[in-house]
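A single protein chain has been omitted from the complex, and every remaining protein chain is retained in its original position.
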Amino acid sequence: MTKSEMQPRIQRLLEGEESTSAAWRWLGIKLLEAAPGRTLCVMPVTEEMRNHQGVCHGGFITALADSAMGSALATVLPEGERHMSFDLKLSLMRTVRVGETLRAEGTVLHAGRRTAVGECRLHVDGKLVATASGSFVVHRPEQTD
Amino acid sequence: MTKSEMQPRIQRLLEGEESTSAAWRWLGIKLLEAAPGRTLCVMPVTEEMRNHQGVCHGGFITALADSAMGSALATVLPEGERHMSFDLKLSLMRTVRVGETLRAEGTVLHAGRRTAVGECRLHVDGKLVATASGSFVVHRPEQTD
Amino acid sequence: MTKSEMQPRIQRLLEGEESTSAAWRWLGIKLLEAAPGRTLCVMPVTEEMRNHQGVCHGGFITALADSAMGSALATVLPEGERHMSFDLKLSLMRTVRVGETLRAEGTVLHAGRRTAVGECRLHVDGKLVATASGSFVVHRPEQTD
Partner (left out) sequence: MTKSEMQPRIQRLLEGEESTSAAWRWLGIKLLEAAPGRTLCVMPVTEEMRNHQGVCHGGFITALADSAMGSALATVLPEGERHMSFDLKLSLMRTVRVGETLRAEGTVLHAGRRTAVGECRLHVDGKLVATASGSFVVHRPEQTD
């Protein structure tokens, strides 16, 4: 699949249109780059994401990682596909602070007929703060179940 | 540690006080039960949590699981401790819909001097929808670094 | 599926027959108990499993956990099924020594048409030493691909 064949949904996100995902809008996730098998998403860490220890709650970092991997997967699947996270794994190496911007690069490692595997690296100011991997169940449009 | 010795922060959450965590307030997470090594947290799945496929974004489920495991850990650690998620793993078995309420039971499996391991089971209406496990780095108050 | 309907392969293992898996024989894994959705497997930790720090190499603990979850899955699937580990996650809480016997209880949390999720608790002398979770891709006999 070449860049010009990517799903219209991905193309529109790249052009700055609002996401059709309420979660993306709520979290402030934006798609900055997309190529077949790879996307770059960003998310500003806001006051609302602060945990009781004063730093970004790990759940939001996972949410961004999941979003980056999911959108990377969408770049290699035809329109009409559905994919669902089956498992998510996050390794957190550094705390992330309010006011920082998280950049998440999602990559597709494997896209089979029914399952897919992605990974994600998350940086703040060029420093690796977390890595993630995820497995996805894929329903391609021609599949009837 | 007995229930009456649990950190005042946990006691106050149980009494219905607002969480000191902005993330908990934003996500609507409430602590319903706490016993040494175990907590029950709930989160209503709102419109804002909807992904572009119309169901709850996996990141919020992870956020709740992390919160449940973190609060379970707090029930067995003395006041002044700090703990940080080191890795998080989520297995998603069923999709979760807007309007449903997620119940997450966090359990401490191991609480060592420097590290801890927790797990979490997440239910909707009595059905298991996800499981999670997490590792934590622990700083007990007497530790100086 | 009741106990008497379990695959003959599982029944034979319970009766003490040698496993058809070379890996099980090599590692000394035995199936002690099996009920629908649950198995108990044991493995003696031998000199060969010692890592350069003198304790059991984590890979063998994972091998046992994978085996316990896979056999638990086999108790709820019809003969002729195939299942493959898709992801495995192990949390190690205590070191395991040569001469100890690992007991692994595998449990099926979810068995869908195409995917399944299992978990495992591993004990030595009644102490929890590790937990594992795994996702599996399932091919039921009626499926043609």
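Quick notes on this one:
Each chain gets a letter, A, B and C, in the order it is written, and its residues are counted from 1.
Simple rule for what comes next: a residue touches a chain if its C-beta (ideal position, glycine included) is under 8 Å from a C-beta of that chain, and two chains touch if they have at least 3 such contacts.
All values derive from a computational prediction rather than experimental measurement.
Shown as candidates are B:R97, B:R114 or B:K127; the residue that touches the absent chain is B:R114. Touching the missing chain, out of C:M6, C:L90 or C:V124, is residue C:L90. Considering the complete assembly, chain C touches the hidden chain via residues 9, 19-27, 47-53, 57-60, 62-67, 70, 82, 84-92, 95. Although one chain is hidden here, its contacts on chain B can still be listed: residues 86-87, 89, 113-115, 135, 137, 145. Touching residues on chain A toward the chain that is not drawn are 89, 91, 93-94, 109-110, 112, 117, 119, 128, 131, 133, 135.
Definition applied: only the chains that are shown with their structure count from here on.
In terms of inter-chain touching, the protein chains here all touch one another pairwise.
Counting the residue numbers used at the interface between chain A and chain C, over half appear in both copies, so the two copies meet with largely the same residues. It takes 180 degrees of rotation, in steps of 5, to superpose the Cα atoms of chain B onto those of chain C.
Summarising the inter-chain layout, the chain whose CA centre lies farthest from the centre of chain B is C.
Inter-chain centre distance (chain A to chain B, centres taken as mean C-alpha positions): 23 Å.
The distance from the centre of chain B to the centre of chain C, each centre being the mean of the chain's C-alpha atoms, comes to 29 Å.
Centre-to-centre separation of chain A and chain C, using mean CA positions: 33 Å. Within chain A, the positions touching two or more other chains are listed as 86-87, 89.
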